[in-house]
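First the structure, in the form of structure tokens, and then the observations on it.
Every protein chain but one is kept in place in this view of the complex.
Moving on to chain A:
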Amino acid sequence: MPPRLQLLQTWSGLFSSQTPSLAPLLAPFLLPVQQQRAASILSSLSDNPGAYSKKIRRGRGPASGKGKTSGRGHKGQKQHGKVPAGFNGGQTKEEITKGPRGFLNHFSVNMSPLNVDRLQDWIDQGRLDPSKPITMKELNDSRCLHGVKDGVKLLGRGSNQLKTPVNIIVSRASTSAIAAIEAAGGSVTTRFYTPASIKRVLRGQVDPVVSLQSTIPRKDLEYYRDLAHRGYLSHLLGKNDSPSLFFRVPGAPGSKKRDGSKKKASAAKAENRIW
């Protein structure tokens, strides 16, 4: 190490008149250590702190918090042994008197959220290629998403940070996210994916953009027909079509007219009535 040798020279120069033999004495301390002790990594290995829970040591003194009664309270069967789960002391069981609580919503979806700032961060790190379309496959492969549940929903957090124009294909997108991507010069397309197709896409067996054939539930169909959601089926809509399959666009031909002609006709009918 050159700096230390320089230090040695200046040091010896300073004290040369008084103690000419100081430099050789100091040399072993100023020179770098030749032999380094090999420290194995084995002693510094440990699992992540959150990966395991510390064992509760019951009955090991008051400082443990589970000392005196070991968390079992006082007296009786509960202290000394086991009581069957849900046992009410011989009364009618709780699940019979109360019944199950809540319900399972079969229609709810669990979308994996993807925020715009994270997207930009991944592009800045070079982990996503903005020159190619970004699909759930790219997002998952780059670990921008840690797995895709029922789809990917693009959200607008940190919209002002997005600078790169991207072409992104996701399951759903929020209004603010669409606005942010398009303000940066990019484009958003939302596509329908079944759970099975998500699996196939992530495995690379199926193209995420092109080859998807499946029956789409009515509500999803309405979502992806809507241009406001940048749905991939929005091109199917005619000029006066509504994304909804039930309600027509008010004022469009074919929608119910609330003009006065019918009223007049009924009024005339009423006048011509004999009785």
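We take it that a residue touches a chain if its C-beta (ideal position, glycine included) is under 8 Å from a C-beta of that chain, and two chains touch if they have at least 3 such contacts; residues count from 1.
Definition applied: contacts and distances are computed from a predicted model.
Novice: Consult the UniProt record of the chain that does not appear here and report its protein name from "Large ribosomal subunit protein uL4m", "RNA polymerase II transcription factor B subunit 2", "Exosome complex component RRP41 homolog" or "Ubiquitin-protein".
Specialist: Missing chain, per its UniProt entry: "Large ribosomal subunit protein uL4m".
Novice: Taking the full complex into account, find the residue in A:L114, A:L128 or A:L221 that is in contact with the omitted chain.
Specialist: Residue touching the absent chain, from the options given: A:L128.
Novice: By the contact criterion defined above, which parts of chain A meet the unshown chain? Give residue numbers in ascending order.
Specialist: Answer for chain A: residues 35, 37-38, 40-42, 44-48, 51, 123-131, 142, 164 touch the chain left out.
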